[in-house]
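Note that this complex is displayed minus one protein chain, with the remaining chains in position.
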Amino acid sequence: MSAVIHEAHDDGHHDGPPAGFKRWLYSTNHKDIGTMYLIFALVMLFLGGAMAMLIRVELFMPGLQIVEPDFYNNLVTDHALIMVFGLVMPAAAGMANWMIPMMIGAPDMALPRMNNMSFWLLPAAAILLVSSMAVQFIPGTGVPVNTGWTLYPPLSVQTGLGMDLLIFSVHLLGISSIMASINIVTTILNMRAPGMPLMKMPLFVWAWLFTGLLLIIIMPVLAGGVTMLLFDRHFGTSFFDAAGGGDPVLFQHLFWFFGHPEVYVLLLPSIGVLGLVIPTFSRKPLFGYKPLVFFMGFLFALGLVVWAHHQYTIGMSLGATTYFMIGTILISIPVGLMIFNFIFTMWRGSMTFETPMLFAIAIILMFSFAGVTGVMLAVVPADLQYHDTYFVVAHFHYALIPGAVFGLYAGVFYWLPKWTGHMYNETHGKIFFWWTTLSFNLTFFPQHFSGLAGMPRRIVDYNIQYIEFNQISSIGGILFGLSHLLFLYIIIKTVKGGEKATDKPWEGAQIGTPGLEWTLPSPPPFHSFTTPPQIK
Amino acid sequence: MSNNPQQSSQQQNAKTVRLMLLIVIGMFGFGFAMVPLYDLLCSVTGLNGSTTGRIQDVSQLTGRVDYNRVITVEFDATNNADLPWEFRPTIKKLDVHPGEIKEVSYFVKNNASHAIVAQAIPGITPWQATSHFNKTECFCFIQQKLEPGEGKEMALRFVIDPDLPKEYKTITLSYTFMDTDRSKLKQNGEMPKLQTSVTGNLPNNNI
Partner (left out) sequence: MSKSKSFLASISAFLLSVFASPASAEYALNLPEPVAPLTAQMYDLHMLTTKIATIIMVIVIGLVTYAILRFRKSKGFEADQNFHKSAFGTWSWILVPVIVLGIDLTIAGSAIDALNQVEDYSQKNDVTVKVIGSQWKWTYEYMEDDVRVVSNMLSKEEAGEHYLRAVDNPLVLPVGKRIRFLHTASDVLHAWWVPEIVYKKDSIPGYINETWTIIEKEGTYRGQCAENCGTGHAFMPIVVEAVSQDKYDAWMTEKKSAMQVAAAEASSDKTWTLEELMTRGEQVYNTNCVACHQANGEGVPGAFPALKGGPIATGPVEGHIDMVMNGSSKNPVMAAWAGALNDLELAALITYERNAWGNNTGDVIQPSDIKSVRK
């Protein structure tokens, strides 16, 4: 601990960053680490996106076109893991690193050294994850990871070396996000400038407080689950093996105890971003700030106790299914409140439609749609039909792409001027918005229909009756993927130059419960708020 | 509050971090605690239909035989993958009165040329009947070892609790034999790549 104090103290005397690679490798600066998180997420976005596009190309036609069945299911597995652990969580953590200290007037994160370590575990985990996929090309390494990201045994016990690498990768990812969460929660609780009580924090900070706590609760359970899986695979235990008195269904419970709250881990930071973007561009305070915070807490608690709605088909008792059904349907209450509060924030506002706002409005619409299909899926008897079909695939892509990824895009466009000191090109931003949103819908809307018609998930080849919707979906998918080249171009161009951004580039940015980030110059100095700011 | 604000904020941070590390360790432990807890839950409620249902003292059940009720018990057998055993119940079904002790048997024979140790996993459907299905003797209580070519009849003695809710008239009792040598499942190292070229040498895909 004393080392940390010393470090923090020392930093106060330097004005600029150290030169060369040491700046990044040894960085304890929240802005630099935030930048690295965001760059890492961007790299993973393209990696996971490339996998998604391979999947869509394969599914363009019935028959085996370009990949083998095991490789296909490995793609499905790694696409999910990369998007969840590589894209959304690091991107959200990157924004937290950048923005939370600046919003609450802290000089840096509470634990800068740990911050460095939690980031640098990620590239290591990513290398393990990629090699878990690559080892299948070495003979003698067994069956590729063809289980899907849920890693259900006994199938995951049958797979080869790739699964072990993947388990280690999940361990590293888990440690990384636990450390990041501890850091963020500690920062939020202890490092606020005098005069910023909890109930005056920007919604993004609240969202991350809940996200961090959720991660601290659920990540160890996943780590425990995959550790048991590793033991079952190599050390002769039978946690999940009926022959030795275990139960394969237990893994599903452990996985979804993590997996369902994980959805809120992905969603909440983006909801936090919306809580800033919508008031800004409506020029009007957030509607119902206190209820939003309260219902986020409700969502946090409810999310922890409804996990088994992912497993209605395993044969649970009537009482258990009824409980999980009603619990799950109740999630629509906090989510519904959020949606309507965002709409009422726009109501009687004075709206302009810059790129972040366009994303925010699209998110409200598309995420509501994910919400209503979510309620459909929660109804047990109907879910016994929907379960494990493309209807589910469509539902969770509607939840996670608008709900998490587009929220992060809104955040990127919202804060890019602050981060870089340059305005992005608004026309390019708008083109990107329309391109991604339309192609996203083209990709995933038809999947509802192929799912209802009976197309199961995770199949490499399908009957000719599903061809139309799959072709539309594939065309949409390719367009959706390509749109991100424009995203990359916009980011690079804005980093390199462009119109100078003012301290407060958005007219409405200080309305409601804003953070202190807009009181700093754009870009902010390497060390900000070294003395606590005074809040009126 | 200490005089040095930085000092106090560091102490505060350390306290928060300690608290959260406790949660992390606690939740990691919780994952493992789920194993016995889940077993307990299942054996109390019969949730997954797989409790052994072993009891010692049946006097309390046999004292209340309900001759007005007939329950059909069906017997079923499954071999897990690659277990070269012949395994079947000697009778398919039996009508019993709740509270009555009945004995049936399963026949099992090892067709392989080496000895195999296997474990029978019991399953009962509907699951609500699980906690009312009591066994005083069952081949599933222990692992069974069969020499090459060895065959035998294995006994199963059971009594159904008269408290079984009235609506259940049929109970299916199923056993799955699984090889206890799980290394067969592992497929590590020497496992060849399971599938083949893109042109489609999949199951029956090639004809």
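Just so it is clear, A and B label the chains in written order, and each chain counts residues from 1 on its own.
The working rule: contacts are C-beta pairs under 8 Å (C-beta built on N, C-alpha and C of every residue); 3 or more make two chains touch, one makes a residue touch a chain.
Computed from a predicted structure; not experimentally measured.
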Contact list for the unshown chain, restricted to visible chains: A, B
Residue among A:56, A:79 or A:284 that touches the chain left out of view: A:284
Selected from A:97, A:420, A:450 or A:494 as touching the chain missing from the view: A:450
Touch criterion as defined above, residue of A:115, A:181, A:270 or A:373 at the omitted chain: A:373
Among A:66, A:138 or A:314, which residue is in touch with the absent chain? A:314
For subunit A, which residues reach the chain that was dropped from this view? 62, 69-70, 73, 139, 143, 146-148, 152, 154-155, 158, 242-243, 248-249, 282-288, 290-291, 294-295, 313-315, 318, 321-322, 325-326, 329-330, 332-334, 336-337, 339-341, 343-353, 361, 364-365, 368-369, 372-373, 375-376, 379-382, 384-385, 387-389, 449-450, 452-454, 456-466, 468-469, 471-472, 475
Missing-chain contacts mapped onto subunit B: 48-50, 74, 76, 78-86, 92, 111-114, 121, 123-126, 128, 148-149, 167-170, 172, 174, 176, 178, 183-187, 190-197, 201-207
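Criterion: only the chains that are shown with their structure count from here on.
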Find the geometric centre of each of subunit A and subunit B from their Cα atoms only, then give the gap between the two centres in Å, rounded to an integer. 37
Of all residues in subunit B, those that touch subunit A in their complex: 6-7, 9-10, 12-14, 16-17, 20-21, 23-32, 34-35, 38-39, 42, 45, 47-50, 80, 118-119, 121, 127-128, 176, 178-180, 182, 185-200, 202
Could you pull out which subunit A residues touch subunit B in their complex? 1, 4-5, 8-9, 63-70, 110-111, 136, 139-143, 154, 157-161, 178, 181-182, 185-186, 189-191, 216-225, 228, 233, 236, 238-239, 241-244, 246-247, 249-250, 253-254, 257, 315-317, 320
